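Every protein chain but one is kept in place in this view of the complex.
Letters A and B name the chains as they come in the text, with residue numbers starting at 1 for each one.
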Amino acid sequence: MTLVQPGEPSTATRSTPIVRVRHVHKYFRRGSEQIDVLHDLSVDVPSGEFLALMGPSGSGKTTLLNLVAGLDTPSEGEVWVGDQLVSAMSESQLARWRTRHIGFIFQFYHLLPVLSAYENVELPLLLLPLSASERRRQVNTALELVGLGHRMRHRPGQLSGGQQQRVGIARAIVTDPTLIVADEPTGDLDARSAEEILDLLGELRRVLHKTIILVTHDPRAASRADRILHLEKGQLVVANGGGGS
Amino acid sequence: MFDVWNQLAFWSVVVLLLAAVSRVPIGYNLRNLTVRWRTTMMTAAAFTLVIALLVVMTAFVNGMNRLTDSSGRPDNVLVLSDGAPDEAISTLNLGDLPQIENLPLVERRGGRPMASRETFIIVNQAVETTRRDRPKRRFLQLRGIEDPLRSAYVHDQGLLPGGAWFSPAGAVELPPDGERARPVVAIQCVVGEGVARELGRDRDAAQLASARNPKRLDVGDTFTMGNRTWLITGILDSASTTFGSEIWAKRSLVAAIFGKNVYTTLVVRCPSPQAAVEMKDFLANYRNVAVSAQVETDYYKSLSETSQQFAWAIGFVVVIMSVGGVFGVMNTMYAAISQRIKDIGVLRLLGYSRLQILASFMLESLGIAIIGGALGCFIGSLADGWTATSVVSSNAGAGKTVVLRLVVDANTLALGAVLTMIMGAVGGLLPSLNAMRLKALEALR
Partner (left out) sequence: MKFAMLILRNVIRNPMRSILSVLVTVVLVFVVIVVWSVLSLLDYLTTEKSQNFRGLVTERWSIPSRLPFSYADPLSRGAARRPGDVMPTDSMTWQFYVSTLDKEKITRESLLFCVAVEPAKILTMMDGLDLLEGNDLAELTRYVKVLEEKRQGIILGRNHAVNLLQKSLFEPKEIIGKRINVTGLATFKGIDLEFEVVGLFPPGRYDTLAAINREYYNNAFDAYQRNTGRTHPLAGANLNLVWLKVPDTNSFTRLAEQIENAPDFANPAVKCETAASGYASFLGGFKDLIWGMRWLLAPACLFTILLVIANAISISVRERRQEMAVMKVLGFRPWQILALVLGESLLLGAGAGMLSSGGTYLVINVLMGGLKFPIAFFDRFMVPEAALWWGPSVGGLAALLGSLLPAWSARNVKAAEVFAKIT
């Protein structure tokens, strides 16, 4: 199974890190008070790695994820993804970059309720210069991959939580992104569905060699990762290998 | 400056551009509109009302303009007494008439000048009807002419099939019948379609049941005016001219019955429109007669002052009413956007640009507008062909009561389309800008 992305040569190899975070600071101002969320944080993610970010609420793990995904810019420091300096891009550059390079998976799925599963998955492709038949092929492939080939015409409201999350995953991989970011993807699911979703993520990494960054509270979810990073008060505390399969 | 077709083209291009810019599938907008169909319908209904009203009111003005535009001939000169702005108060000197008729600029046929001497009277008619919805009195416009065929030639005026011009005597004795115990002398006349329709409405149910033509009086019908019985011998083929609101009869009889034994109007035919202009200029400086002359078409054009005023009034009312449509769609769009903040967040995350979000919501607002406006145009266009009474007049004091037909033409519908799109765009802009400004992360929080 291949998801073809025309004109997008993969520059990253397995040995060079695909995500490089360098001395990143992130702080917000609330009145006169300055709140440090991330403090001089540096981290590399090699291509094809399944990385889990853990930490208590307010530790900055989601902020780090947002920076890497190009949703936010650091106050200081650099964020590289592939050969792009993401932290220096303008908002509209970021928007265009995200479409091609990042796949998002959310806790609450965030599917558009009025669109069918198929149309939800197709959404990011509409921004790319693809013919209708190419789009159809990619959407079908992505939905088959998550095991929803038979549910394409259903609206999100007609799908279970686990199924909705699979649509979310299909949408995340349909553009063949450089990096998939997942924010608590199992947080709203029952144990069985959560297992299935985690299996699917593991499969993405194993079969498609996708780089995945997963933010989670759940140790069981984190245990599927190659590596777990713990954040506390905006800094990395421990780094150890996960129980990746 | 304001060309409705340019405007329509402009707004169509705007819609197409928005559709091209927004990559959000149009089905997304359409489905959201159908999911909240009640809100969509109420919002669109406000557009329908405004546009339907605009179309009907514009059709009314169109009808007035069509009358004043198509009445009169450019090669006719209308002669009134000096200083008289209108036929009703004009009094020509008898001695002036032959002097004008025999001028070389006047067309001659069979040795006779093609001129129509006329007495125009506005008659106050007491309406004799048992129907309670009819007025008690009305004004009828009566034109006394001397030689029907010559006047018909000058005015280029024919009769509908089945009619005839009145006899040289201008009157005929009617034998007794169900309504008349004794024979009466009836004045023969030809009437415009508009008057025939208006008079026909006075009939009660019994009369209508036995009527020759239930829609209007027809050849052979009689009516009462000025204590006399009038017999219709023909219906003027007067589609969309002011003659449709007139009654023509023998001048000498008319003058005697209504005590107005003067000529009010002289209309002369010239060989060409150019000759008519020369004739008008000549009469302006001709010392021998005291008249004011104008090319007939110019006279009727001057009667469009009223429709100008109406057009302004309509513009005023429509602008105010469209505020209703604009604010209505604004409310709807603000609510739509606040319900779909999460959708917007997702789209932004997936890489949709601000402009694409703006375009998508603008399209949705324009979609409501177009649905409502199209329905409004349709409903408004049902008014096409309705007849209505109105007054056309000029600032100078000339005026006529006319029966007109409402005209919904392509221009009117285009105007409706333009207004609906402007309303949709204006009403959608602020909410769409709000949607555009949403930050992805904040929207998903």
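The rule we apply is simple: a contact is a pair of C-beta atoms (placed from the backbone, for glycine too) under 8 Å apart; a residue touches a chain by one contact, two chains touch by 3 or more.
What you see is a predicted model, and the numbers here were worked out from it, not measured in a lab.
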Requested in this report: With touch as defined up top, name the shown chains that contact the chain not shown.
Outcome: B
Report summary line: Touch with the missing chain holds, among B:29, B:43, B:157 or B:265, for B:43
Report task. Check each of B:14, B:30, B:122 or B:239 against the chain that is not shown and name the one that touches it. Result -> B:122
Report summary line: It is residues of subunit B that touch the chain not shown, namely 38-39, 42-43, 45-46, 49-50, 52-53, 56-57, 60, 82-85, 88-89, 91, 121-124, 135-139, 226, 257-260, 309, 313, 317, 320-321, 323-325, 327-328, 330-332, 334-335, 338-339, 388-391, 395-397, 401
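FYI, only the chains that are shown with their structure count from here on.
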Query - List of subunit A residues in touch with subunit B within their complex - result: 66, 71-72, 92, 95-100, 104, 106, 110-115, 119, 122-124, 126-127, 171
**Report entry** Residue ranges of subunit B touching subunit A (in the complex, touch as defined)
**Finding:** 23-25, 27-28, 31-32, 35, 342-343, 345-354, 356, 440-441, 444
